[in-house]
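Pasting a structure below so you can have a look.
The complex appears here without one of its protein chains, the remainder shown in place.
== chain A ==
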Amino acid sequence: MAIQRLFIANRGEIAVRIVRAAQALGIHAIQAHSEADTDMLAVKLADEAVCIGPAPSKDSYLKIDAILKAAKDTGADAIHPGYGFLSESPAFARAVEAAGLIFVGPSADTIERMGDKVAARQAAEAAGVPVVPGSDGRVEDVASAVAVAERIGFPVMIKAAAGGGGRGIRVAKTVEELKTLAPQAKSEAEAAFGDGGLYVERAILSPRHIEVQILGDGENAVHCYERECSLQRRRQKVWEEAGAACLDDETREALCASAVALAKAVNYRGAGTLEYLYDEAANQFFFIEMNTRIQVEHPVTEMLTGVDLVAEMIQVCGGAKLSMTQDQITRTGHAIEVRLCAEDPFMNFMPWPGQVKTLKEPTGEGVRFDHFLSEGYQIPPFYDSLLGKVIVHAETRDAAIDKLVTALTEMEIEGTKTTAPLHLALAADPAVRAGDFHTQWLEPWLEAGNLTAKGDAA
């Protein structure tokens, strides 16, 4: 049963992306919106729009009964959740199915299973996907901790089994250090949680964040190669690439094959992403979690492979088989995406939702701008600060960075602050140019004042 009337339960740039994908497939696009979003771009582009509640997300984009009622009232046969909001809510997916509609994503059971860290780790291990090596459960004494560490290899991280919030965490590089630190961690865990149980796992000190895009139709699954997303601030990605230039072909193949194995093992349907930590020195990757939705950074994969991920997820969730086989998915050149947020990068990224006075979009071959802005548009303050993404594709990584600089320089957004100056400063940095960074790189770089210095000079 192919989808004919698609209800989009999201906002911002991803709603625009989904409306356009639906219309290109000949599907009637019904856009949900809050009272604060009546004049957003996706509402203007959609075939039909419906208000689902007041500005606060909890009263609109997170309100399951209001969304289902609006979807029924407008005759929708499917709901696309986008990313964020209810996209990874098993309760929402179940409610959509119970209402007789198609949820554009995996089954509620899959969302639930992969959303639970322990269950996801077990599913990964069962599918032969490497996970961060660690003790199987808690260890009670120093001798057991040493035995585990010798099995999994140093450095190791010692954590309170009961804990959270970083208390009780120690990193030991040798057996001697572990023998000193484990008793400290144990007593700290006892003091903080009343439970001295420890957990030991391999410490990956400056990992890269690498993730694999997969697509599944419930039976078969394919990958669309990997993305490098190590440039992060406060655990939010700011700059993403496809592919990961640090990987050799053999590692890339093993990484992507492991993602497909897990996707097949859970009968995955739709678009999904498996996130890994990559230890560059050891050339080892470890699965950490799966995101069971389309992601913000999906366009770099689309630029690299030519696959329309949003269209494909709509079609497979409507009952179609995957439209491509693995050997038809190829990678060409290199793609980079930067996230434009309504924040002032020179004022510690303070949110700054202005009114767009002028908008000059970046253009040219291999340049894509996914956004929801228009001249005169007042950016609502009620939601997250992502305004859009500038994506570039070129034959080489160097050429892609050059193209990114040209695109960001050509682009003009007046009336609001954006994080474009951050991306220009990153593009000018020798370490970024060399691809020499990891997940712990950007925050110290910002604290060292690199942005201010380069911003002033520019």
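Points worth noting:
Throughout what follows, a contact is a pair of C-beta atoms (placed from the backbone, for glycine too) under 8 Å apart; a residue touches a chain by one contact, two chains touch by 3 or more; residues count from 1.
Everything below uses one rule, namely that contacts and distances are computed from a predicted model.
Of the names listed as "Biotin carboxyl carrier protein of acetyl-CoA carboxylase", "Succinate dehydrogenase subunit B", "Putative ABC transport system ATP-binding protein" or "Cobalt transporter subunit CbtB (Proposed)", the one that matches the UniProt record for the absent chain is "Biotin carboxyl carrier protein of acetyl-CoA carboxylase". Among A:Tyr225, A:Trp239, A:Tyr383 or A:Phe437, only A:Tyr383 touches the chain that is left out of the view. Considering the whole complex, the residue from A:Gly333, A:Pro353, A:Gly366 or A:Gly415 that touches the absent chain is A:Pro353.
Interface note for the absent chain: among A:Val132, A:Ala342, A:Val367 or A:Ala427, the touching residue is A:Ala342.
Touching residues on chain A toward the chain that is not drawn are 36, 55-56, 342-343, 350-353, 380-385.
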